[in-house]
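Removed from the display is one protein chain of the complex; every other protein chain stays in position.
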Amino acid sequence: MKMIVAIIRPERLQSVKDALRCNGIMGMTMIQVKGRGSQSGVNISTRTGIFRVDEIEKIMLEIVVEDDQKQQTIDIIKEAALTGHIGDGRIFVVPVEESIKVHDE
Amino acid sequence: MKMIVAIIRPERLQSVKDALRCNGIMGMTMIQVKGRGSQSGVNISTRTGIFRVDEIEKIMLEIVVEDDQKQQTIDIIKEAALTGHIGDGRIFVVPVEESIKVHDE
Amino acid sequence: MKMIVAIIRPERLQSVKDALRCNGIMGMTMIQVKGRGSQSGVNISTRTGIFRVDEIEKIMLEIVVEDDQKQQTIDIIKEAALTGHIGDGRIFVVPVEESIKVHDE
Amino acid sequence: MKLGIMIAVVVVAIASVSLFLLPEASAETAEILADDASGVLDHTDMTWVLVATTLVFMMAPALALFYGGMLRKQSMTSTIAQCIMGVALVFVIWAFIGYSLAFSGDIGGFIGDLGFALMHNVPYDSSSLGLTIPDMEFLMFQGMFAGVTACIVIGASAERARFSAIMLFLALWSVLVYAPMAHMVWGGGLLSTAGGHIVSLDYAGGMVVHICAGITGVAIAMVLGKRSSRTIKDRPHSIPWMYLGAILLWLGWIGFNGGSGLAVNETLVIVIATTIISSMVAMLAWGAMQVLHAGRVSVSGMCAGFLSGLVAITPACAFVSPASAAFIGATAAIVCYFGVIFMRKRSGVDDALDVFGIHGIGGIWGAIATGIFASSMLTDTPGLIDGGVDLFVGQLAAIGFTLAYCFTVSFVIMKAISLVMRIRYTEDEELIGGDIAEHGESAYN
Amino acid sequence: MKLGIMIAVVVVAIASVSLFLLPEASAETAEILADDASGVLDHTDMTWVLVATTLVFMMAPALALFYGGMLRKQSMTSTIAQCIMGVALVFVIWAFIGYSLAFSGDIGGFIGDLGFALMHNVPYDSSSLGLTIPDMEFLMFQGMFAGVTACIVIGASAERARFSAIMLFLALWSVLVYAPMAHMVWGGGLLSTAGGHIVSLDYAGGMVVHICAGITGVAIAMVLGKRSSRTIKDRPHSIPWMYLGAILLWLGWIGFNGGSGLAVNETLVIVIATTIISSMVAMLAWGAMQVLHAGRVSVSGMCAGFLSGLVAITPACAFVSPASAAFIGATAAIVCYFGVIFMRKRSGVDDALDVFGIHGIGGIWGAIATGIFASSMLTDTPGLIDGGVDLFVGQLAAIGFTLAYCFTVSFVIMKAISLVMRIRYTEDEELIGGDIAEHGESAYN
Partner (left out) sequence: MKLGIMIAVVVVAIASVSLFLLPEASAETAEILADDASGVLDHTDMTWVLVATTLVFMMAPALALFYGGMLRKQSMTSTIAQCIMGVALVFVIWAFIGYSLAFSGDIGGFIGDLGFALMHNVPYDSSSLGLTIPDMEFLMFQGMFAGVTACIVIGASAERARFSAIMLFLALWSVLVYAPMAHMVWGGGLLSTAGGHIVSLDYAGGMVVHICAGITGVAIAMVLGKRSSRTIKDRPHSIPWMYLGAILLWLGWIGFNGGSGLAVNETLVIVIATTIISSMVAMLAWGAMQVLHAGRVSVSGMCAGFLSGLVAITPACAFVSPASAAFIGATAAIVCYFGVIFMRKRSGVDDALDVFGIHGIGGIWGAIATGIFASSMLTDTPGLIDGGVDLFVGQLAAIGFTLAYCFTVSFVIMKAISLVMRIRYTEDEELIGGDIAEHGESAYN
């Protein structure tokens, strides 16, 4: 199994959630995070100079899927999270060795 | 080493924490998250129709343990987090390659 | 690739961020967490007895780097996060199999 | 359930017995309403009552913050929704009919008639009641009381009562419980100082507002049943919101007690002094209890503390000296401290936000204390300490009657509603919380 | 853009036409200011107006909470910053020059002169305007009105207007739009009851404050353009802050409408009664609309509800009966409910916080309702229902004129500012939010 760790824009959360559900991927965990990416934030200029904002709000999704669903999940997220601007986010894949339900039906 | 990622009900946090301590498992990190599980949320019906709540508050625990403590940790959590209802949560096991203390005594 | 998961004191965040940037490590994700470490918290004594605080605010950083940057990243964090007191935090290294940008330039 | 029935039996018993024991109220007893009234409008009195109306008005939304802050964050929006819709509903019903049932005429000492219904015969430029403020202003002021009382009740049914059920309950309750109580105590009915058959004193609503709200809370909490153990969270989700609500209540109480005399005069100064001193001392006393008991003070404790002092002084505020007020405040804190613990641990009733623990028990203690400490220098019907036994017995009777009446009618109304609609959340809804489940609007995004 | 031009054309048309249709106002019409004024100071009136000033003052910071709570959490600080700096700026300008332009003399029925500029000839111990309060107190009270109106406007430009641009706009607007409006309606100008050419009534600022703020909001929103779709978040970031702001507005409104008579008398009682009843009924009506439409009520909806009732009753509050007030409130809720939906979905203008939807549309309906329901028992110029056609036509004319004047001038000012400085955020700044991007101060840490 794999854990897909996706860091996306907050305003894309709804579309990503919907897209995943339509494709039968239900389980997911959402975390509010702040991130800085390769640009190391955004530059803002004021009267007295330029400063850099390097804590931008993002949503992190952790989705554990079977190995064969991995690529599909990544593709769905990529599509649903895209706005075409810098800062659209990243997806990491982490190996998962086991997955257990607390309440086994 | 393994990282045990457990997603549990907020109201079970105290018992899980206590149970782990009693068994000598001290270190852990707690994160407030929202999750949707295999049912993809809960259905609520109102006068004008049914809507689905798919962001339910959970607590995510990340606990890094030696390989031989893994099973014990999982068992403790499973027991302490159980209420017997849908939504009791999940436990994932992720490999950890290294663990470093910032402040080496 | 590796994901460096560092749990540090909130008041050291700025120095860690700065130190990483100076060394060209830009991308990172910050999460507000609560943690208990090996001491299982801090003891507080009141008139009626001693109680233990085992949810202490921390910041968790997740930084995905190429394998060859791993050691450098760890060293930078260790140095910048150090205050020399108990509770300075931990760093875990988790394997990452893939890293994808949502918006491929 | 057990406890509820026990309470009911006891209070009915007390009430019946004491009605027989009672001496007839003498005719000379001054009526609060007509205190220094001449029917000539006084602009200063009008100004003060208007300020007081504004302050009392503030208490209703403040209760939403106070209550919401103490609950889980999943219940903040729904608590607010119930409070403000509740106050609007009850206020409008009051203006249209409740005021008339309370203050127009008298039917059997129990309720008024429809003489002022739909605000007919409620002039804005004179007073048919012989007040120094226009009747319309009096209606507004009293309407805020009705609204606030309704909001207090909501605390007992928190986190499980459905919005529509509780709105329907409040609508019926305001006509069947609150309006008769207001009539009996302030409108010349059974318990009123002037025409009443029971010698009793209730300056600013110890019975009409606090005992009534407290026991009503018990009644609906019993019909609703307890929350799931998975929902109850003993830590307030937000101390600042709870605290802000509490201090707005405190400030509002200055209008609540202070406005009840409907005039600016020496009595007003006493009322303010006793109100503030009682609450301050009660907070200190509650803090002391906490230090002895738990080794530390908490903000929730201190807020409960000053509120208990405010509740207890409410019926007595114009009739006791500042020193008695300090004593009443201190004892109120102690009584309510154990009252809250009892209600939470032993009562078997899930009085979610201590409505009975604070308003009920504090109100009962306040009414008793009025019967003990009412000073002959400040009222014609002094309490035990100045040798008046009538008042003391009368207060007990009035308390018993209030408990019995409000409990019975509220219980019946809520039961009746439960027959026609679903009155509480399903377990799923309860767990998710009313904010999302009922209003689709989480408080923090 | 389209809509804006349409609106502009329509209102200019209405205005021009109605100016011809109008009968001359008869000389007997009483001027509000001089209602029961003798020029002899009355300490009770002074007390009440001071309390009212405090209450109105509270509305400006309350708006910051109400607005900020409805936006993303990245816009909380910047909304607060614009509100409090805005109120300070406009108040100081008002004290120095705006008050004079509104209340000293008259130039062409359109604006005053500089007789009171820099607070000259504004005594603190007498009234040259023939009031029962000193002119200085009147200046303070009116200054708070100017400040609050400025804060209302800010809601329309939220999350994209730069701080410096909006401050410059408010400074100019307060002199070029607000002061003339205040003069025309209350200062003896074109639209005033006494000297005016148009028979119209606006007791507490339906036109000067609400319609003016609403249409000004549309004007600047049009110049600024819409927010990025990535910034708009339809869920309030904090229901409790939104709610606290709303209830402080509600309480403040008691001073807003109640203080406008500048005296404690029978009229004040009517004003308070109509204000409270209208808002309560409006909340119930909005709730009912929501239940029918969406199956559930929300706190944001209820707040919008009572605010729409407050806006609509503002011009009418002293002239209508409580029953009419209930009707006005109920209809206001319905009109604004659809108004808000229209503005959000159809208008093409990004009126971020429903400034036109509530204040504009509610204000217009309130002004029309005044023309319908003004009672001959309460004013010399009754509305349709009591057979007065003049007032009804006059109200329409006054509305048209207000819309045309405020829209045009505000639009021109904002356009002009856009020529000399950057008036809105870049997309990056907008996404990060004004709190960090402009003030370097996030609201929650």
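As written, the chain order gives the labels A, B, C, D and E, with residue 1 at the start of each chain.
Assume a residue touches a chain if its C-beta (ideal position, glycine included) is under 8 Å from a C-beta of that chain, and two chains touch if they have at least 3 such contacts.
Note that the structure is a prediction, hence the values are computed from the model and not measured.
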| item | value |
| --- | --- |
| Residue of E:D106, E:E266, E:D390 or E:E438 touching the missing chain in the full complex | E:E438 |
| Of D:L251, D:I334, D:L384 or D:V412, the one touching the omitted chain in the full complex | D:L251 |
| Selected from D:A171, D:I239 or D:I334 as touching the chain missing from the view | D:I239 |
| Residues from subunit E at the interface with the omitted partner, ascending | 41, 43-44, 46-47, 50-51, 53-54, 57-58, 61, 64-65, 68, 76-77, 80-81, 84-85, 87-89, 91-92, 95, 118-119, 124-125, 134, 136-137, 139-140, 143, 163, 238, 241, 244, 438-445 |
| Touching residues on subunit C - with respect to the absent chain | 9, 11, 42, 44, 46, 51, 53, 56-57, 83 |
| Interface residues of subunit D (partner: the chain not displayed) | 42, 44-45, 47-48, 51, 55, 73, 233, 235-240, 243-244, 247, 250-251, 254, 258, 264-266, 268-270, 272-273, 276-277, 280-281, 283-284, 287, 294, 296-300, 302-303, 306, 322-323, 326 |
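Definition applied: only the chains that are shown with their structure count from here on.
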| item | value |
| --- | --- |
| Euclidean distance of C-alpha centroids - subunit C vs subunit D, Å | 52 |
| Multi-chain contact sites of subunit C, meaning residues that touch two or more partners | 31-32, 94-95 |
| Shared-contact residues (touching 2 or more other chains) in subunit E | 233, 296 |
